[in-house]
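Comments concern the structure below.
Of the protein chains in this complex, all but one are displayed in their positions.
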Amino acid sequence: MHTLQDSLTPSPTMPLSTGETSRERRPAPLIFLILLWLSLLIAVVFLLTLIVNIVLEGGSRFGAQLFTEYPASSPDRAGARPAILGSIWVIGVTAVLTIPVGVAAAVHLEEFADKHHWFNRAIELNVQNLAAVPSIVYGLLALAFLSLLGVRDKNIVIGGALALSLLILPVIIIATREAIRAVPSEIRDGSLALGATKWQTTWRQVLPASVPGIATGSIIALSRALGEAAPLLLLGALVFVSFDPNGLLSGFTTLPIQIFNWTGRPQEGFHELAAAASIILLGLLLLMNGLAIFIRNRYQKRW
Amino acid sequence: MSYRSLKIAGLTATIAAAALVLTACGGQPAASEGSADGAGLSGSVTADGSSTVAPLTEAAADFFRDVEPGVNVTVATSGTGGGFAKFCADETDISDASRPIKDEEAALCEEAGVKFTEIVIANDGLSVVVNPANDFAQCLTVEQLNTIWAPEAEGTITNWNQVDPSFPDLPFALFGAGTDSGTFDYFTDEINGEEGAIRTDYSPSEDDNIIVQGISGDEGAMGFVGLSYVEENPDALKAIEVDGGSGCVAPSSETVRDGSYSPLGRPLFIYVNNASYAEKPQVTAFVDFFVESSVEVAEAALVIGLTDEQKVTAQDELATLG
Partner (left out) sequence: MLADTTASKPEALTTASTGGPTTPSGHPPRSLFAGRARPGEAVIKLVLRLAAAVAIVTTIGILIALLVPAIGFFREVPVFEFLFGDRWAPRFADASFGVLPLVTATAWTTAIALLVAVPLGLGAAILLSEYARPGLRKVLKPILEILAGVPTVVYGFFALQFIQATVLREWLQLDTGAFSVLAAGLVMGIMIIPTVASISEDAMSAVPMSLRQGSAALGANRMQTSLRVVFPAALSGIMAAVVLGISRAVGETMIVAIAAGNQARIVTGPLEQGQTMTGFIANAALGDSRVGSLEYDTLYAVGLLLFAITLLVNFISIRLVRRFRQAY
């Protein structure tokens, strides 16, 4: 018997997943389905073209030299070592700065805040707004702040980390809130009933339960920071750097900035190097996103 | 999987990451301190300024690293004007410049107590470039260039056939250095008679590579860049001959050195902060190296090297520093 469920789930006995019987085959729903698939296909084809383009152009330069050598005036001697290390440094410091603050803010908003108080509603509104602010405005903010402090050379690790931390802070707050919200109230109530204080409940029950969600959100946010170049440009990042970063006040460059630098140069060899460095960057991003998805799938508790 | 073990895993991962970072930067000091060759110098040298001179300074930094691997040389390209602003605020050790320092800038330096030494480090033929497909513009006089680039031309001179009726009907696409650039100052001074006087409806950029990209992409394109960018990009740019009053001269190493490529042949400078030179041994070493090997470095960077006379002058200047 032909049921409603049959209409909605595709099955081998149904001629069209459009929910029609063979008697009423009309072109419109089929065309619609084709258009939908087309839209997805265009996006996928674009992505594949991009990746193939990069791999083809950069494949020849992808080798040990890319990882161990410093930028040079000739592409045959150049490598992305300072950029790779700089990216690790900046993302590391960003993580240390932004994850504790973001998680703490989210805990406050979810667990301890009175949702009707003006202060907390203002914070919520601000978080939403800040998430939509263009990344270059964060660069302007960092530039102004460092100028205020009288810092001469603003192209330092802590400067870049500051700009990126503020950039991804709203994302981490939002993701952490989602993770905390997903923990059912029964857990909290049970803990309170056993005599724990609110903070003990949060610290020992709610937060551990939200760790997978927080980890996923943080990793995705950090991967976004990894790919950012605009805020760093304002701090004067487009510099020929031929040394490893060695401290919070050290000069630095990152992979996106190095790629920007190299693709702007005329020699074809530098374009190939930029493509090779893009492969590294994409690889890192895939790794981070993969890790986030893995954590989400493996550890996410379904309550 | 308990959350406790997840927390422990997370903690270990963080510690591992921190250890990785520390060893990564720990790898550098082993190379920088007490290395076998060179005096084992360390520290930093900051250079900023002209994007015409930057390839030269970068090449020098590159070669210098073979001699003194522990010294961190950074080369930025804020433009000649931008470089001087930083230099006179005592933020950089060396200022790359494709024109001499202006009086206002020298006054700024003096106010800030920054004493400097000017050294001619190379030569350049400021080239007028067109798209390689352009086969009608072989030689332009300074007057014609002025017609195209003068402030009055803004919005009015928009087509090649307005310059010379024999040229085809092809609209301009103009590219050139931005206002922070020494190339900009030099070009406007020589062609338009006044530094900074130029039409504003062109694509300005402090990054010469963007100019190269722009010109290579449009048949009617025209612009001005340093000669090294022309030699570096023969497929993207074509330099035309300039008639400065005594015939059409193409820019080349020879014509610049012997002065026949005028008025657009020019010297390239580095300005050295005297205090940095005296107090920072790594700056001393780098500047000495730069001047001594300026001709080889220039060759590597496709910039026109010094003539023998100029080399002697530069060494004399250096001697006044030391």
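Note that the chains take the letters A and B in the order they are written out, and that residue 1 is the start of every chain.
Basically, a residue touches a chain if its C-beta (ideal position, glycine included) is under 8 Å from a C-beta of that chain, and two chains touch if they have at least 3 such contacts.
On a predicted model such as this, the values are computed, not experimentally measured, just so you know.
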Problem set entry | Of A:Val96, A:Ile123 or A:Leu291, the one touching the omitted chain in the full complex | A:Ile123
Seminar exercise, completed: Touch assignment to the omitted chain, from B:Gly125, B:Gly178, B:Gly226 or B:Gly305, lands on B:Gly178
Problem set entry | Touch with the omitted chain, as defined above, among A:Val55, A:Val101, A:Val211 or A:Leu291 | A:Val101
Problem set entry | Candidate in contact with the missing chain, chosen from A:Ile136, A:Val211 or A:Leu291 | A:Ile136
Seminar exercise, completed: Of B:Ile157, B:Ile210 or B:Ala250, the residue that touches the missing chain is B:Ile210
Seminar exercise, completed: Against the hidden chain, subunit A presents residues 4, 7-8, 10, 17-20, 28-29, 32-33, 35-40, 42-44, 46-47, 49-50, 53-54, 100-102, 104-105, 107-117, 120, 122-123, 126-130, 132-141, 144-145, 147, 166, 169-170, 173, 181, 185, 188-189, 192-193, 195-199, 223-224, 226-230, 233-234, 236, 238, 255-256, 259-260, 263, 271, 274, 278, 281-282, 285-286, 289, 293
Problem set entry | subunit B, residues in touch with the chain not shown (by the definition above) | 48, 77-79, 81-83, 85-86, 89, 151, 173, 178-180, 196-198, 200-207, 210, 213-218, 221
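Basically, only the chains that are shown with their structure count from here on.
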Seminar exercise, completed: Separation of the C-alpha centres, subunit A versus subunit B, in whole Å, is 36
For this session: Note which residues of subunit A are touching subunit B in the complex, please.
Result: 70-74, 77, 85, 88-89, 92, 152-153, 208-209, 211-212, 215, 236, 238-247, 251, 264-267, 298-299
Seminar exercise, completed: Contacts from subunit B onto subunit A in the complex sit at residues 1, 3-4, 6-7, 10, 17-18, 20-21, 24-25, 27-29, 44, 46, 54-55, 58-59, 61-62, 65, 72-78, 89, 91, 207, 209-210, 212, 229, 232-233, 236, 300-301
